[in-house]
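Note that this complex is displayed minus one protein chain, with the remaining chains in position.
The letters A, B and C name the chains in turn, as written, and every chain counts its residues from 1.
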Amino acid sequence: MEVLYFAWVRERIGIPKERVESSAATVNDLIAELKAREPRYEAAFADLSALRVALNQELSEFDAPLAGVREVAFFPPMTGG
Amino acid sequence: MEVLYFAWVRERIGIPKERVESSAATVNDLIAELKAREPRYEAAFADLSALRVALNQELSEFDAPLAGVREVAFFPPMTGG
Amino acid sequence: MRISVQAEAFDPGAEVNAFTATCAEAAAANVGAIVTFSGLVRADDGMQAMEIEHYPGMTERAITEIAETAQRRWSLGDVLVIHRHGRLTAGEVIMMVAAAARHRKDAFEAAEYLMDYLKSRAPFWKKELGPEGADWVAAKDADEDALKRW
Partner (left out) sequence: MRISVQAEAFDPGAEVNAFTATCAEAAAANVGAIVTFSGLVRADDGMQAMEIEHYPGMTERAITEIAETAQRRWSLGDVLVIHRHGRLTAGEVIMMVAAAARHRKDAFEAAEYLMDYLKSRAPFWKKELGPEGADWVAAKDADEDALKRW
């Protein structure tokens, strides 16, 4: 699946998006896999209360299943307007 | 003093303003004097709850004193905006 | 603060841009939010035109007092009120207000306050000219009630 990062999440991880091969069942499982990779992921996902997730461009929850999801995006709370 | 009429009050009385010589102590006294004059005043002032009064261009009350007042205006509730 | 009571039509877009430009200048750099309201003549029930009467002299005083009260209450960057009188046809812009503040909540509240008071406390009277003749618009209880929240 495609994983996208925005704002300071993008800056901490160092890339705006990447292709991830994963059999993670939920967003939480995917995050655990990413954190195990490298310290920059560990840093980006240290505090989940400061993060939001979108699945296929819809805001979602960290315990949501990833079945059928092509695009996952992680970002801080939005500050539009 | 100068007495002004607006909207349907003006239409009922038939003139936009007139000079009135009066020693009425309050707005209510002035209205009583005007009503005694002619039926068109009687008609215009029949229902005071449908009227508003301004003294020297400030919204006021019917029991307000007329001492020092140069300009009295009668009109229906305002419908601006 | 600019207040205009006028018979002439005005250009809402040009007014918005002039108001925004003033707020964007150095002196008003504290402005982050601008709310505008404009009122149009609705073509209800075949209504073709509207005649707006006002009380010259008192109108300007009343609007100035309303705008000054709003400025004290919300510490606004700027305030604009334009209100037409005379004959207007369906679709024409009757009036507009604009309020600029640091944050959106103040700008929204101030614009609503200006509108609520202009409706019921500025000496304007509307007469609708329709196919059946002319009728003075009656004041609505809801408009008087709207003042109670302030």
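Note that in this section a contact is a pair of C-beta atoms (placed from the backbone, for glycine too) under 8 Å apart; a residue touches a chain by one contact, two chains touch by 3 or more.
It should be emphasised that the depicted structure is a prediction, and the values quoted were computed from it without experimental measurement.
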| item | value |
| --- | --- |
| Where the missing chain makes contact, among the chains that are shown | A, C |
| Chain not shown: contacting residue from C:31, C:66 or C:79 | C:31 |
| Missing-partner contacts on chain C, residue numbers | 11-17, 20, 23-26, 29-44, 90-93, 102, 104, 107-108, 111-112, 115 |
| Chain A residues touching the omitted chain (full complex) | 4, 6-8, 10, 54, 57-59, 73, 75-81 |
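Convention: only the chains that are shown with their structure count from here on.
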| item | value |
| --- | --- |
| Interface ranked first by C-beta contact pairs | B-C |
| Averaged-CA centre spacing for the pair chain C and chain B, given as whole angstrom | 27 |
| Gap in Å, rounded to a whole number, between the CA centres of chain C and chain A | 48 |
| Set of chain A residues in contact with two or more other chains | none |
